[in-house]
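Here you go, one structure.
The complex appears here minus one protein chain, its other protein chains still in place.
Chains here go by letter, A and B, matching the order in which they are written, and residues are numbered from 1 within each.
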Amino acid sequence: MFGTIVKRILQGILVLVLVVIITFVVLRLIPGDPARQMASDGSAQAVEEIRAEMGLDKPIYVQLFEYIPKLLTGQLGWSYFQKAPVFDVIVNTAPFTYALLFSAMILGVIMGLIFGIIAAVKAHTWVDRTLSAIAVVFQSMPTYWVATMLILIVSVQWGLLPAVGYKSPKYLILPAFVVSIPIFTAVLRNVRQNVMDGLSQEFSRAARARGISHITILFKYAFRNSLIPFITQIGGQVGVSLGTCVLIESVFSLPGMGMQILNAVLRRDYNLVQGLILILAATFVLINAIIDISYSYLDPRIRKAQGGL
Amino acid sequence: MRMKKKLALLLAVVMLLSISLACAPKVPDSQKETGTEDSKQGSTPDKGKDTLVVLSAGAFAGGWDPTSHSILANKHLEHVLYTKILYPTDSGELVPGLCYEWETHDDGSATMKIREGVTFHDGSVCDAEDVKYTIENYSEKSKPSASNFREQLKCDIIDPYTVKVYPSSGEPFAEMMALLAGTPVFSSERTSEQYTNEGPMGTGPYKFVKFENECVYLEAYDGYWDTEKAPSIKYVEYKYVPDAATRLAALQSGEAHIIERIEIEHIDLIEKDANCKYVEVVSGECQMLICKWPREIMKNDNLRLALAYALDREGAVDAILGGHASVAKGFVAPSFVAYADAKGLPTYNPEKAKEKLAEAGYPNGEGLPPITFTTSVGMYAKTKECGEYFVQNWKDVGINVTFNPVETATWEELLYSDEERAGEIVHTGWSPSMPDAGVPINAHYANRGRCNFVEDPELTALIQKQSRVTDPEERLKVWSEEVYPYLASKCYNIPLWVSHHLYGYSANIEGFVLDSLSFCNFNEISFK
Partner (left out) sequence: MNTTITATQNDDVLLEVKNLRTYFKLPRNKLVKAVDDISFTLHKGKVLGIIGESGSGKSVTSRSILRIVEEPGYIAGGEILFKGVDCLKLSEKAMNALRGKEISLIFQDPTTSFNPYMTMGQHLEEAYRVHKAASKDTIRKRSLDVLKMVGINDGENVLPKYPCEFSAGFRQRIFIAMAMIFNPDLLIADEPTTSLGITIQAEIIEALNDVKRASGTSIIIITHDFGVVSQFSDDIFVMYAGHCVEFSPKRDLLLSPMHPYTVGLIRSVPLLEARKTRRLKSIPGFPPDMTALPDGCPFAERCEYAKDVCFKERPELLDVGNGRFCACHYPLKQYRTSDETVLEV
């Protein structure tokens, strides 16, 4: 068990190292010049001076070798646009993104679970077909469009919820709902399929033959057995949802990491992009590592294969 | 048994939701008090409200030192935080700002009288010392704020409220006063650290409270010197909202009172909404096509003229921009000091374009080397559509142009690049916050043009000539009879049109005026 955790951590670190190197190189290879962004309409000479000051005149590998040791000591560098340490920017913006991500995950997962289980229990009836149809409709709507429509209806027409910025948790409701939609549809389909599979498994039938109630079979047998594919899927959804968050934050001007990253990419704020991507990647890696490790707690077969806890 | 299970499930859901809400970022109470959360309904009048909400289309840069950036959003903010030395009007004149009286001398220097009794937001007095510090720092070559200054300006303190300003080289230049018009006066005592930690500080009608969650919070300054124009609205929230549709929604829902940069398609929606209005102002931004001089083919005068004659600018403005731009008749925006229509500026004439193309040595485009036209996507309105329109225009006269629409940072790099990859033609807009024709013309054509890299000693001499003429009328004559006709005959850059600012605002406010440089005085706005 301990070995597994160590292995997962090493894998995670490897992934992060790759992420750092790839973003570092790709950022510098795509056209666009942070020094020009900084100098705006300044002269070519001014731009060259800034480039030298930022160390961008050196070859990429030299820049990378200078960056990595700093990163290892926890220095994420300086955002030239924000004129602040990247670390501070992350500390200020991360809570919004995480609040959005986790509330959307919770909302999407709960809705997906409830309706997925209902759909599985009522499989092949009109209830199931209606739910599946709703899922397909939701799934095929672009999130950006959904966000805009929700703003128009809920904020403009009804005046129920605010559309822009962040002052209190109620500013999170609309964006969280939008981000939760892809999670909801994915979880619904996954849970429906797996619970249906679980219900048709021999052990569910055997449990019924022992007089165990439907509801117990549903949760303790069918759902319990769909937990691993379900949790695996949530791990994958974290990545998708982080992407949705980045987009949706800009629509709702929620001042999180997503809005920062869009601006930082547009302005070629290398250090900031680098820092934000590292944090987002680390979030993804960490959640998936936790999920992988949780398998062995959840599944006795894996636990036994690993030789006990 | 079942009941228990359901209850447990319900409890779990409630717990998870409350955890996620508890994790939500905390906002200090003070901020909530100033909020306009309750003014959501567009139909609810804002009577008794004390917060003006303005939505910015651009992000604010941190640091806050006025010399450290040339970011438009920060300049908008500085307009209400600071008092500028002078203010330009849209008719091309300069009116008093912190300096209430000035006199220009033949040697290129100027004496300026500074208002007494003006205080900074921290209560300290603003005097000649601060003005000197401001001018010398703001125009220092290494500072981003100096990008439009030909050279650094120097200042001598004559008495605590009088300064003498002059070019460091001693060479007089006519646009010096216009450059001062855009300069916000800041304190000589404020350090860079203070800017970073405490934010900007000036003598303007509003003072900076804080910058939080992409929103700048302002509060009316009690000690504002111009008591006639003291702010009527106590608080301002200046919020960055990148998405145009979201800005419009916020205006319609009553969450915002002023929104920057509405899209052309949104005008109809605003017209239909009784609670919203929009304002359209001819801006100081002249859009043009940069012809890259280092490309051998662009050195051919007749080819550039052929390109210019082939462009149906009226058609593009009507068909694509819906008339929300003014076709350029000169090389800068009409609101600029020393503006005049450019005599001989090519207008749409396909026949003439074909003639010029033949004269250039490429009859019907035969033997023409490849030409690439780069434009930005997302920087100005409808650039991609306009670009496609132009490519068709050129094709009609036999010029085949490869279209290269790119993302803004890439575009910006190509715009300032003289390398091969920058291609032959780049679309841009130019809007200096110092509205004197000398500023952009000098940057674009004198010595080595900043974007087109043109080297034309004759033109450089002409530009220097106008700059030495200090009498405004004589100077204008040099412009309209010598500089502009010469530019029109060469078309090193091809002017397209002057863009319009489109801002939306709530019907509940009055006194909202937008100038050609997209500045607006929040202190003159009140709720109905």
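Keep in mind that, in the parts below, a residue touches a chain if its C-beta (ideal position, glycine included) is under 8 Å from a C-beta of that chain, and two chains touch if they have at least 3 such contacts.
These numbers come from a predicted model, not from an experiment.
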{"item": "Which displayed chains the unshown chain touches", "value": "A"}
{"item": "Full-complex contact with the absent chain, from A:Thr23, A:Gln63, A:Asn225 or A:Ser296", "value": "A:Asn225"}
{"item": "Identified contact with the non-displayed chain, of A:Ala84, A:Ile212 or A:Ile231", "value": "A:Ile212"}
{"item": "Residue ranges of subunit A at the interface with the undisplayed chain", "value": "200-203, 205-213, 220-221, 224-225, 298-301, 304"}
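We take it that only the chains that are shown with their structure count from here on.
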{"item": "Rounded Å distance, subunit A centre to subunit B centre (Cα mean)", "value": "37"}
{"item": "List of subunit B residues in touch with subunit A within their complex", "value": "1-2, 5, 13, 16-17, 20-21, 23-25, 27, 31-32, 35, 37, 40-42, 55, 59, 61-64, 68-71, 141-142, 144, 146-148, 196, 213-215, 239-243, 245-247, 249-250, 252-256, 406-410, 412-414, 416, 430, 432, 443, 450"}
{"item": "In the complex, subunit A residues that touch subunit B", "value": "30-33, 36-44, 46-47, 49, 79, 81-84, 92, 95-96, 98-99, 102-103, 106-107, 110, 148, 151-152, 155-156, 159, 162-169, 172, 213, 215, 219, 250-253, 255, 259, 262-263, 265-268"}
